[in-house]
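In this view, the complex is presented without one of its protein chains, the others remaining in place.
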Amino acid sequence: MVAKITVDKLTVNFDGLAAVKDLSLTVEENEILGVIGPANSGKTSFLKTLNRLNDLYPNSRTTGRVLLDHDDIFCRKEIQELRRRVGIVFAMPLPLPLSIFDNIAYGPRLHGVKNKARLTEIVEKSLMAAAIWDEVKNRLETSAFKLSGGQQQRLCIARTLAVEPEVILYDEPCSGLDPISTLKVEEAMRRLRQNYTQILVTNNVKQAARVSSRTAFFLMGEMVEIDETSRLFTTPKDKRTEDYITGRFG
Amino acid sequence: MKRPFEFIIEKLVLISGLASIIFVVLIFVFLLKEGLSLFGQENLWGFLFGQNWYPISDPPQFGILPLILGSFLVTLGAIIIAVPLGLASAIYVAEVAPSGIRDVLKTGIELLAAIPSIVLGFIGIVTLAPFLKNVFHLSSGLTALAGSIMLAFMAMPTIVSIIEDSIVSVPKSYKEGSLALGATRWQTIYRVILPAASSGILAAIMLGIGRVVGETMAVLMITGNAAVMPTSFLQPVRTLTATVAAEMGEAVAGSGHYYALFAIGIVLFVISFAINLLADWFLHRGKKKRKKR
Partner (left out) sequence: MRDTKRTEKIAFALLLAATIVVVTPVLIIFVLILFRGLPAITSEFIFAMPREGMRAGGIFPAIVGTIYLTFGTALCSIPLGILAAVYLNEYAQKNWLTRVIELAIINLAGVPSIVYGLFGLSLFVAFLGFGSSLIAGSLTLAIMTLPVIITSTREALSAVPKSFREVSFSLGASRWQTVRYVVLPNAIPGILTGTILGMSRAAGETAPILFTVAAFYLPRLPQSMYDQAMVLPYHIYVLSTQVPNVSVKIQYGTVLVLVLMVFVLNIVASYIRAKFRKKKTW
């Protein structure tokens, strides 16, 4: 196994309050790491550190080290390249007010792809990889807002894929979706396993059990436990993990 | 490594952001540059408190006290008229009027704001001045009172819209709390809403004063333009702004008269600066107070 991301003593503060405390873990290449835990456990803050989206909040402060393929992400000057390599899918489907085609092409265009044929190719490939191509191929020019919630979320996955990232972060990607749409999104994630490292933050314990290869349990900014998904869910080492996955709190 | 285009645009954005500061400084510097030259031939005391404004007699006298008092008188009159009316209309629009009528009233007040001041000045000359002349049996209707009435209307959109905003932004819970205790709507308005909106009302009055003091064309056309010590509202007066507008055209560049008009500009700039800072302070105080609760 090759480590894709190495997190070392990471602490994230907002206005002096720690959202993530002294976190160390590794994410392996081509795995799906599930991150579960109740609200305010620091899952999302952890996730948004990995592509430095927390930088957008002026009240945030980060210490510790995060390596992406041996490069410290906080030392990089060019944040844009980091964000291209580490894509994110947000909790709510957030299409831009553009057509389906332009939503997908937005990222590649930013990074200098101008050729129309090349763009068309990227859009098609990305939509296929996100398992939504068949549903939208005949209406690429319509507004992305016309799609259903589940379709919009897969569109957002496709949009993330279009910039050819190496890592994809999901921030509770199905929290606004119905069960059938959720299954479709999960199916898309499983298909992406061969080529991408994925981190799935979810408050749906069953979803982590269904999708992820390893799972980490966060509580109040600290990681309580990380293990193979099958082991974490059958024989958790920590009492708090057991309480959480059996639904006794959270 | 940043792309050079990105770098240039970022600097351009920053400079544009700073432009407002640069312009305020530039305005002040250029007013000082011309205006301070006056004080080679006239002392500050004589300028501010001299009772005679005879800029082209020989020797010239540059006392702007009559102009300051003219501005003061016209402003005072305008505020006495505008504040009660403005406050009442703002309350009516914000709290009493049914929504259909509210839109009509708001549009009317917005329209008033859109009319250029030169047009209001012209209307004042052809309607208001003859009217006042007949009512008060004057030799001319072009008086301080005419100026006050006209300026009251010009300040109205500012006053009404700011008071209305501050009434609307009073938390709904205050109002509901009061109504739930059995107070009538009117009692709620003057016991709960108006005190809560007081900062906004003060700011509105300040900004209204700022608008009135700075207004030029309408007062120039309608106040009669006599640079004498004012004694009554029914007498022609001349304001600071009107003096500059009326005389700069004839003043010879580099003469005492020219510098004196710029010195008046400094006085106006300082007054408006103070009024606006004060109004901003009131507005911020209002916001802070609300946050604390």
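In order of appearance the chains are A and B, and numbering begins at 1 in each one.
To be clear about the criterion, contacts are C-beta pairs under 8 Å (C-beta built on N, C-alpha and C of every residue); 3 or more make two chains touch, one makes a residue touch a chain.
Since this is a predicted model, take the numbers as computed values, not measurements.
Asker: Taking the complete complex into account, tell me which visible chains touch the one left out.
Answerer: A, B
Asker: Have a look at B:Ser57, B:Ser99, B:Ser139 or B:Thr184 and name the one touching the chain we're not showing.
Answerer: Hidden-chain contact among the options goes to B:Thr184.
Asker: With respect to the chain omitted from the figure, which of B:Leu65, B:Ile123 or B:Leu179 is a touching residue?
Answerer: Of these options, the touching residue for the absent chain is B:Ile123.
Asker: Using the touch definition up top, pick the residue from B:Leu26, B:Val135 or B:Leu181 that touches the left-out chain.
Answerer: B:Leu26
Asker: By the contact criterion defined above, which parts of chain A meet the unshown chain? Give residue numbers in ascending order.
Answerer: So the residues of chain A touching the missing chain come out as 51, 53, 56, 58, 80-84, 87-88, 90, 92, 94, 96-97, 106-107, 109-111, 143, 145, 156, 159-160, 163.
Asker: Go through chain B and note every residue touching the omitted chain.
Answerer: On the chain B side, contact with the omitted chain comes from 6, 9-10, 12-14, 16-21, 23-24, 26-27, 30-31, 33-34, 84-86, 88-89, 91-93, 96-97, 105, 108-109, 111-112, 114-123, 125-127, 153, 156, 160, 184-187, 207, 210, 213-217, 221, 241, 244-245, 248-249, 253, 261-262, 265, 268-269, 272-273, 275-277, 280.
Please note the rule applied: only the chains that are shown with their structure count from here on.
Asker: Counting only Cα atoms for the centres, state how far chain A is from chain B in Å.
Answerer: Centre-to-centre distance between chain A and chain B: 55 Å.
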